[in-house]
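Note that one protein chain is taken out, while the other chains of the complex remain in position.
Labels A and B are assigned to the chains in the order they are written; within every chain, residues are numbered from 1.
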Amino acid sequence: MLEVKALSTYFYQDEAVVKAVEGVSLSVASGETLGVVGESGSGKSTLALSLMRLIYPPGKIVSGEVVFNGQDLMKLTEQEMIKIRGAKISMIFQDPFTSLNPVFTVGDQIAEAIELHQGLSRKQAWNKAIEMLEIVKIKDPGVRIKDYPHQFSGGMRQRVMIAMALGCRPEVLIADEPTTALDVTIQAEILKLLKELQKELKLSIIYITHNFGIIREVCERVIVMYKGRKVEEGRVQEVLENPKEDYTKSLINSLRALRDRS
Amino acid sequence: MRKFFFKRLLQLIPLLIGISLISFFVMHLAPGDPTALFIDPNVDPQELARVRANWGLDQPIYIQYFKWLGNAIKLDFGRSYMTGQPVIGEIAERLPNTLILMISSYILTLLICIPVGVYSAVKKGGWFDNTFTVLSFAGMSIPTFWVGLMLMLLFAVQLDWLPATGNLILPLITMTIGSLAGLTRYQRAAMLEVLNQDFIRTARAKGLPERVVIFKHALRNALIPIVTIMGLSLPDLFGGAFIIETIFAWPGMGRLGVQAIFSRNYPLIMGIVMFSALLIVLGNLFADIGYALVDPRIRYEKK
Partner (left out) sequence: MTNNKLQMTNVGIFIILIMVFAAIFAPLIAPYDPSEIVEDNTLPPSMKHLFGTDDLGRDIFSRSLYGARISLTVGLVAVTIAVLIGTLFGALAGYYGGIIDSTIMRSVDVMLAFPSIFLILAIQVMLTPNIYNVMIVIGLTSWMGVARLVRGEFLRIRELQYVEAARAIGCSNFRIIFRHILPNATAPIIVAATLGMAGAILTESALSFLGLGVQPPMPSWGNMLMDSQAYMRDAPWMAIIPGILILLAVLSLYFVGEGLRERLDVRG
């Protein structure tokens, strides 16, 4: 359903060119969860942003195709791309504390995309937003919808982000390390929520993280990234049991080491 | 909210007292006798002593201060040495003129600096940005009084389009140019900072058109610091008023103050200092309140 072919994104800084993403290909089927794992600097976040064409100067998507439902997103105009973002492909980000606009209520922020993409009236969109808050399991959605982001805890803010991203029932959700900034217990809750939502809404998820443990819990397939390139790929079980690359081995080992120590 | 307001109002008092203390003692450290103003010092010493007693100048300084303070609380700032009229009356007469000048300048400044600052930030590095950056720097470097002189030279002397004195336009333009430069840069910096925030990325990821991202999501946040900055620029604005009113003979409190200083008219000087300080401090208070109104993070508690 979503197929990426040889995507490359470079950053041009003064004299140097940083090849953040180099020739990466991947595919995600409907309802599937694909993991993208790698250390910081491996290019995984840039890859995610490139899929949505959210790369701005000095960055540039240099080559590649992103075929979504038969259409190459790289060939669309910005006007057409806007209709895809938030509506067909959504993204949630790592830091819930800075990713929500502090001066608008969460209701405004959730309803905004719904109003825009689905052509609903303010009131209808608002009601849908309340529904979304319920779906992400926020108590008293009718009351809390009028609150501002700073009035929520980190975990709840992330739920709001999820509500915001899923409001228009997109087909693909790109999750860029959504739990990295949260406590471990909250992390587990968010992961559980995402799994449930995936089943309910028949969502495909691209899950980006540096943590193989999460990959193991949530994903069916995984790709491993290192310095902008894809170095390994496969079903999660297989990769964990038989990692082909040394790098993958060291990633898995560090996970095991942490686990054994605790 | 109300608590916040009153707490701040209360903090005003020690501040004002501090200001009055400094001003009073600085005034009275002056060599030279103010009585020289209204009576020939060569006159009969008894007469001199009588005049001094009349004006309370024979008392030790700290007694004079407390007398002044006691009266000041009742808004009685004594009488002008020059005219013998109550100081408060003289100030009240001129204050509206200064306020007109300052408020119009404020509004004009806001109307210009926000669009220019925002556009410079959005089109960073473009010709508009570069041009206005240089202009802002130039604007900050020009002595305000010289701008006034040049405007006067151009419009009043050479072109004869506007009267040199008594008219609001030239002083208004001079004052506005003074504040515009710095504020435009602040607005630009604020906007740039906001544009770098994560929630802007989130807004774009939601599929919002760029126009909405900038004018709704970014701008709303970028306007917050402006409120505070404008409050902070009040003392400078006042300082500018003193000089500008003098050059253009604008009948405001500033011009009165400069005249009072030159004539060592202590009661009048004290009155004007206190009023200026009060206005500045009130201005800051309103800026704080404005800030709280504009930023929901201040207004609402965490749950």
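The rule we apply is simple: a contact is a pair of C-beta atoms (placed from the backbone, for glycine too) under 8 Å apart; a residue touches a chain by one contact, two chains touch by 3 or more.
Note that the coordinates shown come from a computational prediction; the quantities given were computed from them, not determined experimentally.
Visitor: For the chain that does not appear here, which of the shown chains does it touch in the whole complex?
Guide: B
Visitor: Looking at the full complex, which residue from B:Val26, B:Ala53, B:Ala92 or B:Ile107 touches the chain that isn't shown here?
Guide: B:Val26
Visitor: Thinking of the whole complex, not just what is shown, which of B:Leu108, B:Leu149, B:Ile229 or B:Ile289 touches the missing chain?
Guide: Here the residue in touch with the unshown chain is B:Leu149.
Visitor: Can you list where chain B touches the absent chain?
Guide: 14-15, 18-19, 22-23, 26-27, 29-32, 125, 130, 134, 137-138, 140-146, 149-150, 152-153, 157-158, 235-236, 238-239, 242-243, 246, 257-258, 261-262, 264, 269, 272-273, 276-277, 280-281, 284
One rule holds in what follows: only the chains that are shown with their structure count from here on.
Visitor: Distance from the CA centroid of chain A to that of chain B, rounded to the nearest Å?
Guide: Chain A and chain B have C-alpha centres separated by 50 Å.
Visitor: Would you pull the chain A residues touching chain B in the complex into a rising list?
Guide: Those residues of chain A that touch chain B are 52, 54, 82-87, 90-91, 93, 95, 98-104, 112-113, 116-117, 147-148, 150-152, 161, 164-165.
Visitor: In their complex, what parts of chain B are in touch with chain A?
Guide: 197-199, 201-209, 217, 220-221, 224, 294-297, 300-303
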